[in-house]
Structures are given as C-alpha cells and as structure tokens.
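Note that this complex is displayed minus one protein chain, with the remaining chains in position.
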Amino acid sequence: MASGEAVLSTRGLSKRFGSLEVTRDVSIDLPRGARHALIGPNGAGKTTLINLIAGDLKPDAGHVLLKGDDITGMATAARVRRGLTRTFQINTLFPALTPLEAVTLAVCEREGIATQFWRNLATHREAIDESHAILGQLALGDVATRPTRELAYGQQRLLEMALALATKPKVLLLDEPAAGVPKDESAMLFSVVAALPEEISVLFIEHDMDIVFAFASRIIVLAGGGVLIEDVPSVVASDPRVREVYLGSARHG
Amino acid sequence: MSNTTTTAIDPAAWIRRQSRWSALEVAFWLAALLPFYFFPTYLMLASQIAVAALFAISVDLILGYAGIVTLGHAMFFGIGAYTAGLLSAKAGWGEPISGLLIAGAMAGAVGFVVSFLIVRVQHLALIMVTLGLGLLTYELANAMSWLTGGTDGLRGIDIWPIFGLFRFDLWGYTAYSYTLAVLFLGFLAARRIVNSSFGLALRGIRENVRRMPAIGSPYRRHLQAIYTISAAIAGLAGGLLTQTTNTVALESLSFQRSADVVVMLILGGTGRLYGAVLGALVFLLVRDRLSGVNPQYWYFWIGLMLMVVVLFMPKGILGGLTRLAGRTKG
Partner (left out) sequence: MNANLVIVLFDGFAFGMLLFVLSVGLSVTLGLMNFINLAHGAFGMLGGYVAVTAMRQLGFPFLLALPTAFLAAALVSVVFERTLFRRLYRAGELNQVLFTIGLVFVSAAAATYVFGTGQQPIVLPDWLRGSVVVGELRFGVYRIFLIAMALAITALLVFGLERTRLGARIRAAVDNQRVAQGLGINVDRIFAVTFALGSGLAGLGGALAVEIVGLDPSFGFHYLVYVLIVVAVGGLGSVTGSFVGAALLGIGDVAGKYFVPEIGSFLIYLMLVAILLVRPLGLFGKR
C-alpha cells in the first residue's frame, strides 16, 4: 500500500512506560474507506496505539500523519476537529445528560457553535435534528430523552458510537466497540460500522475473531508493542506466527 | 434499522421544554416583591440578600455548572466593590449604573487574566490556587491602604440618584429596587447562559471532562469564558454592595466571604441557579435571627448545617425539596 493514498499513517511510533516498551516502532497506513482490524493478545499495546494516534498519549518517538499532515504535536480536540475521532473501550459518557443532549453537544462543538452563550439551545434546530437523526440511525431514538445513566449497557455502547459519528469523522478509531456486549447485540453494533459511508476509514480493536473476519478488509496483528504482520484476513489466519502469539499468550494466561 | 425506531417526539420541542418558565418560577420572582409591602423595615436586609444571591449565582456558574471548585471568589466581589467605591471616592463619579457596569467589567477583566491560571490546575492545586489568589488580593488591598483605606475601609463614597431621579433612601426602598432589578437581570443572563449550547458544553465538562476533547471540544476555552463571565457577575454583586451601603470594607475580599458564598450555594443546591438564591436567602435570614442571640456561635450552626447537608442532602435544600415533591406526586 503506498502511503500516498493513506488517510492516516504512523511512522516509527514508540512509547515506553518506565522500562516497559508498550509501542515499538509502529508504522501503519490506513487508506480511504479502510475497515482495518487491530488484533493481538492482551498487553500487546492495542489501546496504547489508539491513544497515541488519537493524541491522548504523547509518543516518545515517531509521527502521526493525517492526510499527509504531521499531527504528532496536536491536541486531541484539534485532531477531532480535523476528522480523527475515537471511541473508548470503557463507556466514557456524560451520565446526567440525555443522549439527545450529548450528541447535540458533539454536533455543536463540531460546528463551532458551542460557545454561543447568548442563544437558547433550542434555536440550534439543525444541530438538534441532526443529533436526533444520528440517534435514530443507531436505534437510540426511543431513549433519546432519558438520562444516559439509565440506559442499558448495550445502548450506552451505541451512544459511544453516536458521539463519535456526530463529529463527522474521516478516520474512526474504535476501541472494542462491542466490549461487554452479548454476541447477538455485538453483531448489530458492527452492522452499524459496516453501514458507515464509504469515505470513512475505520480502525477497530476486537477480540471476537468471527467478527474480525466478517468485517475487516485487512488485519494488523500487534505483539509485544510491535506490528507482527499486516495483511488480508485469509493470509493472517494461516500465518503460523499469529497462531503462536495467541497460543503463547493463552499458555501464560 | 434506519429510521424505523425514530419516535414521534419533536427533539427541538423537548429541548425547548427544558428551559421553559414554570409557574413556580414566576411566583418566586413575584414573591421577591413582597418585602416592599409586608416587611418594609427589612428592605436593607432584603437588599443584602439580593447582593449575596447574585454573588452566589456567579459561583454557581463555575462551581455548579462547570465543576470548578473555588475558595477565592471574593476576589472578584471585592474588586467590583472597590472599583465602584473608588470611582466615587477618588474619581468623583457617582453615577450608579455606569459605575456598576465598570465594576463588573473590571472584575471580568481580572477574571479573564486569572482564567489562564485556573485552567492549568486541577483538584487540590486548583483549590489552593483559588485560595491563594483570594488571600493575595486581600493582602494587596491591605498593603495599598493609601488607595483602599486599608482596615479602616474606603470612605467618602457618594452615589448619585438612579437615573438622576431615585435617591438612595434610609429605608432601602431604592436600594432594594435597584439590587432586585440587577439580580433579576443577572439571573436572566445566567439562565440564558445555562440553557444555551455553551451551557450544555459546561454540563458536559462537569459530567465528564475527559470525554470533551474526544468530541472535539476546546473545553479549556469554555472554562475560561465562564470563569470570566462569573467574575464579572461577582464584580457586579460587589459593586452593588458598595453602592447600596456607601462603604467598602476589606472584608469584601476576605476568605470568609469566599467561604460564605460557597456555603450558601451548597445549602441551596448547586447547578440550578435557584439554589444560589434560596441559599443566600436562608443563610442571611438565619444569620440575622441568630446574630441577635449569640453571634459567637453563628458559625457553629453554619458548620453543623454544612455537615448535615453533605451527609444527608447532597443536592442542597432545593434538591431535597424537589425529591420530596417528586415523592408526594408519585
């Protein structure tokens, strides 16, 4: 894959916590419309990599490029405004806000109208309608006006996604979007991912291999902080090193 | 999936309903007029309550809505008070409305500068920085006694009649009319702010500041904005106190005042504006009653009230009432 087509690239990304090297010289490319899965045993550094790309952590070395621009030193919020958005593995929501309010907030921030303290929120009709449409898309229309903390767990996972979609991402980083969700519901979550517009590039972490093979166009395998292999699912599935990494980690618990 | 699950609710109408005036609110503000007819001897106290309520609203905006814990907000109250006082005592300008606006603008300007420091720190450091800045301002005013009058207070303030018509009378008719009007306007402004998209962003910060960058929010700028607005409103409250009492004491900058306003707010309930007004009302009424009995032990009751509120009524008097009302209804 030529990096010229890539929407998102990392070059030699490295990070250590004390003596522990959690990300080791990671260089990956995400082309337009990608549906890439990021897999690897526990402790392989998957979430850390997402954190580094999203800007929640600063790398010790290496670069993050968005559409060819170096965004390594850019703050998280600025990356989001440029179209690089993530979701969280553990629900990171606004407990007392309703989904309608939370998603409307994200839309307002995107449109730069969240600073208009002199206008009643209800006058931002377009933002509210758009938010409601996003919630409807994710089957959250019925609970749109209930406080987030009262929502079922699966619905909260969907709201995670709704918040990310409200930023109109060009690149979407999904950290285990279906974590903790029963299998039938997780299929529903991923059908949402599959239905995303073609121009959005997606990088997702997922443990369920059935889902990975069903939705990923390419798979990146991380082990010990570095990229073990990156290829199409069929090649990854038959790679002996991948098997070894997973079995090895299983053996050690 | 698509649109089949979208229900018939009109989302914008629902949002609008959240900020609609209730009959109770209208009744509350009408009740604020009662002192004119029924308690004319308490108009000066009522005026002080209005000042304290406005100050408490300013703190509610940052503490209740944006989650910034402050123990030094008297800094802005005092700056407003001294600005209004110095305008008259040193510059000879006693026109109340322009003086009040200048007082608010001055406090807001200082608040804007301070906001750059405030957004840099969290938790204990934040509390300590607000506390430190408050104490620092107090000491500064004390040291600059050639300007502020030091511990003797600022004298020689003469406020002209409002609109050139209404003199500040001994009974406080003008004072209470004036402070109540400013309180109401300040409340309207605060109400509009918390019901705006910006108010929503503030609630987002309070609920989960970590998520804010991930939805692209420049939340530090939001915090700076509300801190500046809050400082300006506190300055207005301070200016009001000066203009209705014709004196500025060093006490207007004291830690005691910073602590009192937080106590009022907690007592009434945070994050709902009316809590600030109710808290100021209860605090000052009770103090007025108790100070006649034994002023030494006033803070015993305040302390006890605080402990009880924290342990048993985490949402303040107003929160407790709301819950009670909800229980009796259903």
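Letters are used for the chains, namely A and B, taken in the order the chains are written, and counting of residues starts over at 1 for each.
Basically, a residue touches a chain if its C-beta (ideal position, glycine included) is under 8 Å from a C-beta of that chain, and two chains touch if they have at least 3 such contacts.
All values derive from a computational prediction rather than experimental measurement.
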Open item on the list: Using the touch definition given at the top, which of the shown chains does the missing chain touch?
Closed with: B
Task: Contact with the hidden chain (one of B:Ile9, B:Leu45, B:Ile127 or B:Val282) - done: B:Ile127
Task: Which residue of B:Ala103, B:Ile302 or B:Ile317 touches the chain not shown here - done: B:Ile302
Open item on the list: Applying the definition given at the start, please give the residues of subunit B touching the unseen chain.
Closed with: 63, 69, 71, 117, 120-125, 127-129, 131-133, 135-136, 139-140, 143, 255, 259, 262-263, 266, 296-297, 299-300, 302-307, 309-311, 314
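The rule is simple: only the chains that are shown with their structure count from here on.
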Open item on the list: Nearest whole angstrom, what separates the Cα centre of subunit A from the Cα centre of subunit B?
Closed with: 41
Task: Residues of subunit A defined as touching subunit B within the complex - done: 54-56, 75-77, 80-81, 85-86, 88, 92-97, 100-102, 104-106, 108-110, 113-122, 124-125, 127-129, 131-133, 136-142, 144-145, 163-164, 166-167, 191-192, 195
Task: subunit B to subunit A touching residues, read off their complex - done: 1-3, 5-7, 9, 11-16, 18-19, 192-193, 195-201, 203-204, 207-208, 210-219, 221-222, 225, 229
